[in-house]
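For this view, one protein chain was removed and the others were kept in their places.
The chains carry the letters A and B, assigned in the order they are written, with residues numbered from 1 in each.
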Amino acid sequence: MTERETERETGREKWNWDVGSRNVADLGKLRAAYTDVHELTVSADGERVAAPVVAEDGSFRVAVNGEVWETELEKAWHLKFTPDDRLTALVRVDDMWTVAVEGELWEQRYPFAWNTKFSADGRTIAVQIKAGMEYSLCINDKPWDRNFLSIRNYALSDDGRRAAALVQVVELVTADTETFAEGTWSVAVDSETWDEKFIGVWAPVISPDGEHVAVQTRTERFAYTIALDGAPWESRYGCVWEPGFRPRGEGLLAPVRTGASWSLAEDGEPLWKTPYVQLWYVRFSPAGERVAAVVATDFGRWTVAVDDRPWGCTFGDVVMAPVFSTDGKRVAAAVRHEGRWTVAVDGEPWSHWFDTVWDPVVGAGRGPVLAKVKNQGAYGLAVDGRVGAQRYEHLWDPTFSPDGDKVLIRGVQSGKYIRRVVLTEELG
Amino acid sequence: MAVADPGFDLALAKLTPERIEQVINSVLSQAVAERMKLFLKTCVHCGLCADACHTYLSRNRDPDFAPVAKVRDTLGVMLKKKGRVSPEFMKNAARVAFIECGGCRRCSMYCPFGIDIATMIMTIRRICSLLGMVPQFIQDTTNSHSATSNQMWVQPDDWIDTVMWQEEDAQLEVAGLRIPLDKEGAEVMYSVIAPEPKVMAQLIANIAVLMTVAKVDWTMPSADGWDNSNMAMFSGDLEIMGRIEREHWERALELRVGKMVMGECGHAYRGAVYDGPKWLGWQGPPLPMVHAVELYYDLLREGRIEITDKLTEPVTIQDPCNIVRGRGLHEKLRYVVHALCDNVVEMDPKFEHNYCCAAGGGIINCGAPWKMARLKSIKIKATQLKKTGASLCITPCHNCHHGVVDIIGHYHIDMRTSFLIELIVKQMKIPEGLGV
Partner (left out) sequence: MSTMVNFVSGPLVWIALVTFVVGTVVRIVLMIRTIKLDKTVLPAMTVKHSLRSIFFWTLPYGSRSMRTRPFFSGLSYLFHLCLLALPLTVMGHAVLWQQAWGIRWWSLPSGVADVMTAVVIFAGGIFLLRRIMSPEVRNVNTWRDYVILVIVLLPFVTGFIAYHQWLDYRTIIILHMVSGAVWLMAIPFTWLQHMFMFFFSRAYMGSEFGAVRNARDW
């Protein structure tokens, strides 16, 4: 979530917030000019739409607002805009992979490169790389000075100075279950590995100040805990899920399983008292004083608990990660019940239900809650549960202006990518 | 019986009776085990489950292979002795639970009381897993799930690279074919088992051909969670089972796909629809889950694909336990097979009553040391296959597929096996516009 939120924070005041609608690119023209146009990507400010395009000879290019990058590529995919709105792509040239930023290719080339991540300000770009038969990270075109037997995933700190990766540190031959049980995985922070080895490590997270790294660890075959900067908590649990640092100050929280029930622990001590059938997706209010998580209060009964108080209503299929409003006062989540999706805000589901609903966007104060929704193949913007007349062939998450008075809508209508700014009060 | 499996033998050396007692009693005090005890009190020892079991029928009706005897010799003794059993006893219990029962649940259909014997066997596997007494190869597979989320130690780049390579390969057959990765809002997320990218990559190209011709709006995830298989479910490592099922569903939920479709695999279906969700607290899967057989059925029914060539040779059908006894897909399976083949010779018995392949339930994943035991325990399937006189056996499940391949090899049956998708892409009309 932090990535999404910071994306919205970055330079939003500088965007064009003039009310009105603008055709940014005619996708039909692009489709006519190329054999294939792949999935679209849109910048956060909505000013640019990009897609890999394939020419008749099978070569790839990246098209941005209808213009293509000069470089001809063997392949291009995973287009992503950085939070500061630079376009990146994973590209293959001469049978080697690298990162392209605004059409410029990194100098480093690898047999494979994937899983792009950015710092909060967008200045740091990182990828996982395969170098020879080993694995490493490459950050801003500079590889780590060490390779590993394998890297499963990694995290980048908000300021981009630090990276933490899940690394395999002991070689394992086929079916060597004994060595595996002794621990073959660890965490590398800025390419330096922790001393401790674990049977398993998952989902690294870096504290907001970039000083600490935490992961889920499997210390014995049936014992799990959270390790902070290489040191496991003293308590052992039947299972744990991904930890999260409080946004300000100290405090590391994680869902932990004891017996057959889940609860929330902080720094290895119980924080919430209620035993739940499930507890995951822990989220903090921006100031960090409130904690929300998805919980199952009973088998098959899902809801959101805020500070250990579950909402009054539950949902049968799934509840997605809770989203705090920017002032931390409201909590909303996309929920699915009996095959239909909607958004629940502070325990109240919208009265309308949809085929699909994306994570809600919740502004400050008493403004509306927005969500991108899909019904019978057409996308729409739901405002407090109501979808206006506009339908889209494609739609991206809406964004509030910094003062919350306006909303940026990015969508495709009649084959054209449209950037639209509307007054919040006129929505719906 | 004297099969050397390091998974057993190393554990044997480390286990103490105290540890065994503690683990057994902790498991047997849990809710599932309490339910199993109730079942045991209902059992009247009538022996009617014996004839339901392929191991009993295959091993010259050796009474020790009857389901009731397997339970008596394992769980029964553990309960009676309150967990005070020897490491040697546990080794035998592990052999019975891992090798001589795949949890196909056929016996529950022959027990007048519907006693859930398969769950009892899985409870024993759980005990064995906690004690570290698990056949080496399936433990290795579970370790792979733990470390990599997939069952065959596939590196993250290998997965993406293989999908791209298969996409390029298949484009030689169908113009404009795509395997869209990470496409948000797609109607379908397709998931495979790790042996596909590892050793059967062609199957990925095949499904891409089908999806393109049928114009299905589909995607596959590039990140971990793409593998739907789950051997941890069978090795008794429920924590890892739950973890990888969560990751599998998370990919689909993040992408907000309409539904998940999985390839021709039975146990993966079970893991994603029943065992995984249950452990995680979901009453069912969080999004609809569709097995490949159902997808083919729908596409044929809706006329989205057209079969132009039909096989004329005699063809028989293996009913996989997890999608037939476990999902009731046998009629849809017949519909698809009859669309592809003119001469279908049914096995006897068929549908929910068909015999197990003896490979599923994790048995084949226990590896080479147990291959002979497995094949001995499935003679009945060889007899059943021979009797059909078919030259092709359709196996819409990876475990069934490999199990039947082993059976026809060992018992010298003149027969081949095929997944449905292999027949479909060969016998399907490629529309003019998509021809290369």
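One rule holds for everything that comes next: contacts are C-beta pairs under 8 Å (C-beta built on N, C-alpha and C of every residue); 3 or more make two chains touch, one makes a residue touch a chain.
Worth saying up front: this structure is predicted, and the values here are computed from it rather than measured.
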item	value
Where the missing chain makes contact, among the chains that are shown	A, B
Contact with the hidden chain (one of B:176, B:349 or B:409)	B:349
Residue in contact with the excluded chain [from B:278, B:410 or B:426]	B:278
Absent-chain interface as seen on chain A, which is shown	277, 298-300
Absent-chain interface as seen on chain B, which is shown	31-32, 34-35, 37-39, 41-48, 50-52, 56, 61, 63-64, 66, 68-69, 72, 108-116, 274, 278, 283, 324-328, 349, 352-353
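The rule is short, and it goes like this: only the chains that are shown with their structure count from here on.
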item	value
Mean-CA-position distance for chain B and chain A (Å)	32
Touching residues (chain side chain B, partner chain A) in the complex	6-7, 10, 30-31, 130, 132, 136-137, 139-140, 143, 146-149, 155-157, 160-161, 164, 176, 178, 180-185, 222-224, 237, 239, 242-243, 246, 253, 256, 258, 280-284, 286-288, 367
List of chain A residues in touch with chain B within their complex	35-36, 38-39, 75, 77-78, 111-112, 114-115, 128, 130, 135, 150-153, 168, 174-178, 180-181, 184-185, 199-200, 202, 218, 221-222, 224, 238-239, 260, 277-278, 280, 296, 299-300, 302, 316-318, 320, 336, 339, 355-358, 374, 379
